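Apart from one protein chain that is not included, each protein chain of the complex appears where it belongs.
Up next, subunit A:
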Amino acid sequence: MSTETDLLDFARGPALEAALIILVFGIFWRLVGVLALRRPRDLSEPRVRHAWLGGVRTIFTRMWPRREFRPRILHWEMVSYVFHIGLAVVILGLVPHILLIRDITGLSWPGLPTGVITFAAGVALISLLALLAHRATHPVLRRISNFDDYFSWLLVFTPLLTGLMAYYHLGGRYEDLLAMHMLSAELLLAWLPFSKLAHTVLFLFSRGVTGTIYSRRGAQI
């Protein structure tokens, strides 16, 4: 057995397990660390009852910017959307991914044709490059960005790139490329809970909380 196959076995076995364990416990730790803090009851008289409904609504309404804000932000918002949709199509639409998810969770659904996946991956990669250029050049983004922003970008970019390379057997042996792809994706999963990538979970809570607070006051949100 070659070392390359060993690497692939490692990626498929212990590395995947470790990444998933870190992912689950990391997110759990971060959420509990925050949500277990004091949550004093708001004693002011609410204008609206059942404000939590407004919180749930805000999770959805905050998916798209308000008319008043669009002229200044909509273009980059759309690039960001293109990236997110492209990534989602790749993750949830590629048959080997679905098989892996089925092995772990038991859930399964039909896959998409590989042409669609390739297109989505290409679009996601290009939009990611555009977003990186934006972050590196826009004065606001340059000011507020830190290590997390660039490292997280790299960890999302790498599995997409290595995945495409593996699929088309570009730049190396298939087993090597697949191992690289899996390891980079596992690194992404393990990094997620500690980084800005945790927004995949946190957005539900932060939008929900603000939506509830403002709805309670009868304010638009």
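The working rule: contacts are C-beta pairs under 8 Å (C-beta built on N, C-alpha and C of every residue); 3 or more make two chains touch, one makes a residue touch a chain; residues count from 1.
As a working rule, contacts and distances are computed from a predicted model.
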item	value
Name of the absent chain as recorded in UniProt (options "Aminomethyltransferase", "(Fe-S)-binding protein", "Sulfur transfer protein ThiS" or "ABC transporter permease")	"(Fe-S)-binding protein"
Contact residue for the chain not shown (choose from A:50, A:66 or A:102)	A:66
On subunit A, residues whose C-beta touches the chain left out of the figure	29-30, 32-40, 42-45, 47, 58, 62, 65-66, 68-69, 72-73, 77, 80, 138-149, 194, 196, 198-199, 202-203, 205-211, 213-214, 217-221
